[in-house]
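One chain of protein is taken out of this complex; the other chains stay put.
Naming follows writing order (A and B), and every chain is counted from residue 1.
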Amino acid sequence: MSKAGRASGEPILRVEALAKSFGGLRAVNDLSFEVKPGTITSLIGGNGAGKTTAFNLITGYLAPDAGAIHFRGRRVDGLAPHQVARAGIARGFQELRLFNRLSARDNIETAVPHQQGEGLLRALLGGPKLKAERAATAARASALLDELTLAGQAEALAERLSYGQQKLVALGRLIAAHGELLLLDEPTSGLSPAMAEGFGARARALAQAGKTILLIEHNVEIVMRLSDWIVVMHQGGKIAEGPPSTVRADTAVMHAYLGLS
Amino acid sequence: MSVFAQFAVNGIVAGSVYALIALGFALIFTASRVFHFAHGGVYTFSAFAGYTAFVTFHLGLVAGFIAAVVVAVLLGVLTNVLLYEPMRAGGVSPFVAMISSFGVLIVITNVTAMIWGSNPVVLSPGGQTTVHHFGPIYTTNSQLLIVLLTGALAALLWLFFRHMRLGIAIRALGNDAELAEVVGMPAQLLRNIGFAVGSALAGVSAILIGLNVGIIDSNMGMDVILMATVAMIIGGLGNVGAAAGGGFVLGLIQNLAIWKIESKWQMAISFAILILVLLFRPSGLFGQGQRSAGS
Partner (left out) sequence: MEYFIYLGTLISIYATLAISLNLLIGFTGLISIAQAAIYGVGAYVAALLALNATNDLVLSFLLAAAVGVAVSLVIALPSLRLRNEYFLIAALGFQSIIFSLFMNLEVTGGASGLYGIPHPALFGPTLRTSGEKFVLALSLAAICYLLARRITNAPFGRLLRAVREDDTAVASLGKSVFRIKLTIFVVSAVFAAAAGTIYVYSLSAIDPVAFGLDESVFIMTLVIIGGTGSLNGSVLAAALLILLPESFKFLAIPEAIAPQLRQVFYGLLLVGFTRFRRQGLIGEYRDVLQ
């Protein structure tokens, strides 16, 4: 993100009149919002509000029926998921989707981008270049594992880790993937209050370091404490947005949360 | 024109043959969600069981049918009880069960060949029975019987799955086995019933078709089960009627292919249609799209 971009307040992500239906069901309906770089934005709303569908649309897993998605000024709707990821959007999943029978280290090393060793040619040729690259990748993974307090579990299979550790690995993958915009889907669900705190701290640190975070979250406390901006969805559309103080006072939001449609 | 009509009639007969087998195969798939390729082995072995009763021991045709059905039901249910159910209980996916089913098919086919030899064996010593003429079109007793029987069975099974409690229960089981168990259905029993009825169908069709063709051989099941798979996919995986429909379509296509192109290509053409359906209409020609092949 260029300094000029950040200073001018250009949104890093702009969702414009996004719509998606499944059969007769309008999952996302004329959804528009912006995400400013270096901020933590939360997407909240009751079940079925369309949040995960919005994520799927942004990251290319679903094609929108209408609307556009701009990332760093460039249209990304219509791109395949791996292309969207390459452009700089790192997406996490509610169900984690870890590589279960790979170690924690392997999970993270797989996320590191631009590895020549992942191409057939370099894999066959081998040589000092490959060695150097592998050492560099391993070093990055080790550093990340240390930071995430997973150093002792580096070689453990992902499926053997505790849920909290698995969530850390999932986060580690996203960080290693070097995305500028991190999309997190319910990052604190299933975590103890202490671990949720820990997540909050990490998210803050990432934002300080220049990453942008967009998260789907049900934990109202975390949302209020962590977010710079909140977008409230209901039945596929946006019903409110603003900083936490504004949203907290908004009665429409209360209605949405109490499940009154 | 009459040549075309003859091919069309042949197509309907061949289609009935495929539909008959596809019915049993699809019934088992509906109940268990497993591609029970071993069904081809059940088909083969039961044909030879019938042969043993009918030809070897001269016990009459009825005994032949009974032998075939009994053996078929035993093989089918045993395969489920000894192989698929334990795998299911162990959390193994139906996909792995399908691979093991290939193994069972190979074992049964080769055991059949070991016992009765790999050469064809005559089932119907008199050859084709009474030939009927409808204008310029030929057909035989056994062919008529096959077509009529298939039609009747398809209708019966459709009724069964739509309107009879046991049938509805089996369908529900296939769609969501976990839920069905939660609701209190005796899942394993229902699946075994599915295997029993499906295998019985295989036994009946094995004898009927064997009589129609005149001979049986240890490889007949392998060819037949591949065609049944094609029929089921072409027709649609959701229901048994669709599979029968797929069988008819397949029979017609094959015979039209024979008419226009050499008969040696009918297999290749059938599989090409299979692939085209998988790619472009995964829910099948008659399917409702509930369980489709695409991701």
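List of remarks:
Criterion: a residue touches a chain if its C-beta (ideal position, glycine included) is under 8 Å from a C-beta of that chain, and two chains touch if they have at least 3 such contacts.
If you're wondering where the values come from, they're calculated on a predicted model, not measured in any experiment.
Screening A:81, A:164 or A:198 against the full complex identifies A:81 as the residue touching the chain left out. Contact residues of subunit B toward the unshown chain are 35, 83, 86-87, 92-100, 102-107, 109-111, 113-114, 117-118, 222, 226, 229-230, 233, 264-265, 267-268, 271-272, 274-275, 278-279, 282, 293-295.
Remark: the residues of subunit A touching the chain excluded from display are 59, 61, 80-82, 85-86, 90-93, 97-102, 106, 109-111, 113, 115, 117-120, 122-124, 126, 130, 133-134, 137, 173, 177.
We adopt the following convention: only the chains that are shown with their structure count from here on.
Separating the CA-averaged centres of subunit A and subunit B is a span of 49 Å.
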